[in-house]
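Remarks on the structure that follows.
Every protein chain of the complex appears in place save one, which is left out.
Naming follows writing order (A and B), and every chain is counted from residue 1.
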Amino acid sequence: MQEGLDLMPQIRDKARELLTSGAVDCVIGYERASDGLTARPLFAYEPNDVDKLIFDQTCAHNLARFLVNKRDSTVAIVAKPCDSRAINLLLAEKQIQRERVYVIGVVCPGIVEATWGQIGDKLQARCQLCREHTPLVYDFLVGEPPAEEPPAEPYHDVAEMEAKSAAEKHSFWAEQFARCIRCYACRQACPGCYCTECFAEQLDPLWVGIRIAPMENEVWHIIRAFHLAGRCIACNECERVCPVNIPLSLLNRKLEKDVLELFGFRSGLSAEAVPPLATFKKEERLGMSE
Amino acid sequence: MIEGYQPKIIGFLCNWCGYAGADLAGTSRITYPANIRVIRVPCSGRVDPLLVLKSFQRGADGVLIAGCHPGECHYVEGNYYTRRRFALFHPFLEYLGIEKERFRVEWVSASEGKKFSKLVSSFTEELAKLGPRREA
Partner (left out) sequence: MTQIISRKDLLSWLERLIGERIVIAPARSNGMVLFQRASRAEDIVLDFDNTALSPKESFLPLSEALFTVDKENGNIKLMPTTVDEETVFFGIRPCDARGMALIDAPLLAAPADALYQQHRARTTLIGLACSQAGPECFCTSMGIAPDDPSNVDIMLTKVDDSYIVQAITEKGKALLPSDLIAESEVMPPPAPSLQAVLTEGIVEVMPGVFEAPYWSRLADRCLHCNICAYVCPTCYCFDIRDYIDEGSIERVRSWESCQSPGFTRLAGGYDPRSTKGARLRQRFYHKLSYFPEHFGLIGCVGCGRCVRYCPVNIDIREVISDIQKLGAQSEC
């Protein structure tokens, strides 16, 4: 992990100031997890809680996921650049109010691969592909914005999958989906999955079905990914929390790539952007006949 | 080609154009293969990718969506959304191992009975060449 990353005092001071003045009811940030190594979300309600706040390269969670739960109060949130894209998404989709969220933006050095009890020294794959190291929306910025350099080939693995034959693709995905235990952690960790009733829980018609079996799992994964088409902000929390290692980013990033190619759109870059499937251009053809 | 194999096609036809086009083919006595099972929808914009996926899961060899030509939607702009949605979903299906030939979005107006007939014929032929889908 990088040394000299000392953003903690600034985050704590700001959080203390906000809680003491009563500007916010709660600060959503990170604290040390029970393994003493990794991080977990912290909800600080009292100025005394502030000293638990940390920020380092283990702070993986996309805390924007919690904002819809806190709609009725005013909160401050510690946001990495990817989390800030989720905040923009939620603002664009009118799920949260800008004036009720105070964003403590953090310049992010990238998050390392870690599981409970174990920290690796490699950056997460999504961080190796990251194009934004500075939050896109913030009220207070912590850290020095670096010069941004786009990654060389962000869709190398997607292209490899595309090149396979239909039979190969089919058996690859069948194997991945067969493993799913349908814990729905991928949905629950996602800042874009905020429906009060998910299609997977609709009873009539029963789109997905309660059976935890290949057919049902396939519907779940394909439609989950497609509901996030043009909305996914690539925090990759779904894949990180998956207990059976299903490569969900391969689905999400295929759609991300095609959205970029077809519509020239990346989600979460602004609070005003309309998701590409919620709009259209009359003159476009998109490879279809007239 | 497998001897005697008859592909199954699920057709989601919009009430105002695709379905009316199929109707015109019928009343004009223009024949087309009986391989298509028609589901009438109010607008091609109503077709959820979930319906397409479910069709494939339940044994369809091909899925067709037929709506009004862009600019001619009965609801003014429903089919513009269809176009975007399936321009994105089509390559996604292919990525998941469903050959791209198995899915079509076509614009068929109420006056295009002949076009509808040709469309179903060519789609059926193409699917017959491709053969049945692998069992899930």
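Following the convention adopted for this analysis, a contact is a pair of C-beta atoms (placed from the backbone, for glycine too) under 8 Å apart; a residue touches a chain by one contact, two chains touch by 3 or more.
Since this is a predicted model, take the numbers as computed values, not measurements.
So there's a chain missing from this view; which of the remaining chains does it actually touch?
Looking at the entire complex, the absent chain's contacts are A.
Check each of A:A23, A:A159 or A:I212 against the chain that is not shown and name the one that touches it.
Of the listed residues, the one touching the omitted chain is A:I212.
In the whole complex, not just what's shown, which of A:T20, A:N48, A:Q97 or A:T115 touches the removed chain?
Considering the complete complex, A:T115 is the one touching the chain left out.
Could you list which residues of chain A touch the chain missing from the display?
Spelled out for chain A, the touching residues are 33-35, 38, 40-43, 45, 61, 65-66, 69, 115-117, 179, 181-185, 187-189, 197, 201, 206, 209-213, 237, 240-241, 243-245.
Methods note: only the chains that are shown with their structure count from here on.
Just give me the whole-number Å value for how far the CA centre of chain A lies from that of chain B.
The answer is 35 Å.
Under the stated contact criterion, what part of chain A meets chain B in this complex?
For chain A paired with chain B, touching residues are 161-162, 166-174, 199, 207, 214-215, 218-219, 222-223, 225-226, 229-230, 254-255, 258-259, 262-263, 276-277, 279-282, 284, 286-290.
So in the complex, the part of chain B that touches chain A is made up of which residues?
Touch residues, chain B against chain A: 49-50, 53-54, 57, 69-71, 77, 80-81, 83-85, 87-89, 91-92, 94-99, 105-107, 134, 136.
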